[in-house]
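A single protein chain has been omitted from the complex, and every remaining protein chain is retained in its original position.
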Amino acid sequence: MHTVLQQLVNGLSLGSIYALLALGYTMVYGIIKLINFAHGDIYMLGAFWGYYVINQWHFSFWPALISAMIFCALAGVIIEYLAYRPLRNSPRIAALITAIGVSFLLENGMSYLFSSNVRSFPQAIAVKQYHLGSVTISNIQLLILVVSIVLMILLQLIIKETKMGKAMRAVSVDADAAQLIGINIDRTISFTFALGSALAGAAGVLIGLYYNSIDPLMGMTPGIKAFVAAVLGGIGLIPGAALGGFVIGLIETAVQALGFSAFKDAVVYAVLILILLVRPAGILGKNVKEKV
Amino acid sequence: MRGKKLATVLGTVMLAGSLLLAGCSSSATNGGNKQSGNTIKIGGNFELSGAAAAYGQAMQRGTELAVSQINKDGGVKVNGKKLKLQLVQKDNKSDNSQVASVASNLATQSKVVASVGPITSGADLAALPNYTKAKVPLITPGGTQDSLTVQKNGKVQPYMFRSCFEDSYQGKALAKYVYSNMKLKRVAILADKSTDYAQGLTKAFKKEFKGQVVQVQYYQAGDKDFNTLLTKLKGKKFDALFVPGYYSEAGLIVKQARQMGITQPIVGADGFADPKLVQIAGKKNASNIYYTTHFDSKATNNAKATAYMKAYKAKYNEQAGTFDALAYDATYMIKDAIENEKSADSTKIATGLANLKNFKGVTGTITMDKKHNPQKPVIIAKVENGEEVQATSVK
Amino acid sequence: MTLLDVKGLTKNFGGLTAVSDVSMHLDDNELVALIGPNGAGKTTLFNLLTGVIVPSEGTVTLQADAGLEVLNKKKPYTIAQAGLARTFQNIRLFKGLSVEDNVLIAMTSKNKEGFLESIFRLPSFYKKEDELHQQVLDLLKIFDMQDDADKLAKNLPYGAQRRLEIVRALATKPKILFLDEPAAGMNPEETADLTRLIRQIQEEFHITILLIEHDMSLVMNVAERIYVLEYGQLIAEGTPEEVQKDPKVIKAYLGGEA
Partner (left out) sequence: MKKNLKYNLTWLAIMVVGYILIDVLELVGVIDQFAETTLVLIGINIILATGLNLIIGFSGQFSLGHAGFMAIGAYTSALITQAIPNGGGMVLGLIAGMALSALVALVVGIPTLRLNGDYLAIATMGVAEIIRIIMNNLKITNGPAGLYNIPQLANWSVVYLFVCLTTILIVNFIHSRDGRAVMSVREDEIAAESMGVNITKWKVIAFVLGAATAAIGGALHASYIQTIAPNDFGIMESINILIIVVMGGIGSITGTYVAAIVLGLLDMVLQNFGTLRMVLYSLALILIMVFKPSGLLGTWEFSVRRIFTKFKAKGDA
């Protein structure tokens, strides 16, 4: 029994990481319907930023986290301005290929500048293990869980309650109409990228700290997993991304705990496909029928 | 009807054309690449980008260091002349099609007389046909798969060599060491399912180990979270955990296992033998770790290794690891082969590599066996608190 | 003879009843109009009849050559193959394809080109293609569009796009043609041309036409019979003269107590 509880904790902890990444994915998708392939790589940039400021400038954890969020927000805005904005009225698949190009550029540019070596992330917070009965959880696992839930609520508030959030929703429904009523589309999209990329930056520092290993390709696999999570939950929806992340974390854990570790990813994809067949727009997504 | 006719006509014309021309084009005699001028060109078929870039770049650094040292020391002696080595390196982006393309580029365009790399067995297999066609020997610092150097009919691959251990050699040595030296009877295995390296090791270990293999679990290269698998293992009774895989994941496994309270010895192969293992795991966690290594980093018994590590640190400002050292040795093995055969023609180098005896490298004293596998002692290192405390040579 | 018989057709969207208990019939070679105020459910009724939307209740039966055929709950393409063709209110041409391809696609189910035949380009393939090409040109000629055959559909002027929709629907060789506001956005001159055309095709192809239209001059001009829909229900049926006098219809159109 205690193993089951422990595995549940493991699953939630893994899920919170996917959820954190999926949030940024889903925000960008929600507003411009772009699969931002480079999202995972912005997360990598965040991790590397954290690595350098903690090592070189001796930042403590929170300043490192916040500066990484700012740095990544800037990076996201610049990438959007240079690579995605010129393609806003082009076929979506062209923008997707550009996003893949940006992803390659970030991965290989970092690899060129800093080598492909795996580095150990500086331990800005000492690991503490808490034992609750037979279940063990570390302070960093808790931190990630709490941060991802707080960020999710914060995001939901921004989108539902602020003026910028309203603008974001308006742009996502109908960009042309939004422009007609005086919403600055460029600024709204920039803001969305800033927000989504800041989340990735936070994830980079948190996950770097948690696993203690970073490398230029670290964003590739989690990026794809986060995308899967976002789709599973219903892409474009904040709660959907979080839900998708936790579902995938729990599935992976369950498959491994049952002893089918070699088929972990296969099961995740199989579940994804089955869920999509029943709910073609994800768990929380609404399937909008085209008006005839 | 016409469409069918078209296809038939097309096919026949092409067939006729290819037969006609194939006869001519294949008649060019091929005796391998000859060395000419005052330089000896060796190729570098490196994974400089893509998934295996971290290992490929290490290979690049080791090779470059070796080439620059050889040239600084006067070059390669051939028939009384001192020839400089020239490294022609190309990136294969960790993609097997590109590996094959780079191989033919190096062999036929650059006319190299030998090649270092690629680093993984799969890539070596993709590169080999083109090198074999051009009769250029290839020496890999990381292709450990047993059957790599053997043809389908059981004969040795004439142009395939390695400076690293083959999987079964290491796997067997580890199995013996765990059972006989450490006297541990129950082993759990946590293996990388995505590389043939880890699979080969697992297979060899299981075959040789006389005790009981309690459980085998798998992960994929690139995984970061092993808590679930470790939680599962924690409930089982075992004396040692064998982790066939590379340091990038193994470091995380060590870290997460120790944090979880798994205190049993963790055993690995040469994929562990990199300073980054301890960096990722954390010094405190890196205790009770055993792994095979090519050089004893304490280096009490190997002046070459000490010198190498110093030179590497001086040039790249980081600690040397396994792949760079193996690539460094591979380059020097080519040099030795040239000097022994007194010729830098590619076919002669292949002969020289096959006959290599008592080559003193930084990863040990190497003698090539009949199957082009280096025979050298396996050293098993023990790590406590991030420091290597003991090194045992086993056979 | 009744060609299409509709009984108790109903569609609920959640709590909203868009079409409620509609029963109607279309006879052979007849030109019927369906009118009603905006939002009355006319297009929904079209979508129900052509299978784009699945009805909640009710039956649609077609007098086919092989006897009665039940159409409700069938997929749109089977309904189309059974002989019901339509145009769309918001033009839905295959915009990126040529005018000829647009028409050829409508012939897909009647076209018996085999896979191997076309892959290997057998002589029979060319023969069939040539025949089809001729048929397309003949159809386009009726609408005076034969010179546009190679143009992309999206490059046609608006009026021509509307006409192409009708050609495309005709190319399926329908028994019944549903026209959803064919004159929308046309000037009076174009509307007059269209009126003439609709009459012409009905006579030439001997088909039944059901027409949704807001332009009353067109409706009163061509329709033999009219159905009036309001709030998803049929409120009147009859000849143009009858319907024009019907107080319910007047009220529906003018509102208030009139």
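Couple of notes before you dig in:
Letters are used for the chains, namely A, B and C, taken in the order the chains are written, and counting of residues starts over at 1 for each.
Throughout what follows, a residue touches a chain if its C-beta (ideal position, glycine included) is under 8 Å from a C-beta of that chain, and two chains touch if they have at least 3 such contacts.
It should be emphasised that the depicted structure is a prediction, and the values quoted were computed from it without experimental measurement.
Displayed chains that the missing chain touches over the full complex: A, B, C (touch as defined at the top).
Of the candidate positions C:T108, C:N155, C:S217 or C:T239, contact with the hidden chain is made by C:T108.
When the full complex is taken into account, the listed residue touching the unshown chain is A:N108, out of A:N108, A:Q141 or A:T192.
Only one of B:L125, B:L138, B:A175 or B:L252 touches the absent chain when the whole complex is considered: B:L125.
The hidden chain makes contact, of the residues C:K11, C:K42 or C:R86, with C:R86. Touching the omitted chain from subunit B are residues 2-3, 6-7, 9-11, 13-15, 17-18, 21, 24-25, 46, 48-51, 53, 57, 60, 89-93, 95-98, 100-102, 104-105, 107-109, 121-122, 125-126, 128-130, 133-134, 145, 147, 151-152, 193-196, 198-200. Think of the hidden chain as still there; on subunit A it touches residues 29, 33, 35, 83, 86-87, 90-91, 93-98, 100-105, 107-109, 111-112, 224, 227-228, 231, 235, 262-263, 265-266, 269-270, 272-273, 276-277, 280-282, 290, 292.
Seen from subunit C, the chain kept out of the figure touches residues 50-52, 75-77, 80-81, 85-86, 88, 92-97, 101, 104-109, 111, 113, 115, 118-121, 123, 125-126, 129, 168-169, 171-172.
Note that in this section only the chains that are shown with their structure count from here on.
Taking each chain's centre as the average of its CA atoms, subunit A and subunit C sit 49 Å apart. Residue positions of subunit B touching 2 or more other chains: there are none. Looking at the complex, you find that subunit B touches subunit A at residues 49, 51, 53-54, 56-58, 193, 217-220, 222, 224-225, 227-229, 231-232, 235, 247-248, 251-252, 255, 259-261, 276, 279-280, 282, 318. Across the complex, subunit B is touched by residues 3, 6-7, 10-11, 13-14, 17, 108, 111, 115-120, 123, 127, 129, 136, 138, 207, 211-213, 215, 217, 220-222, 252-253, 256-257, 259, 261-262, 264-265 of subunit A.
Subunit C makes touch with subunit A in their complex at residues 43, 47, 52-53, 88, 92.
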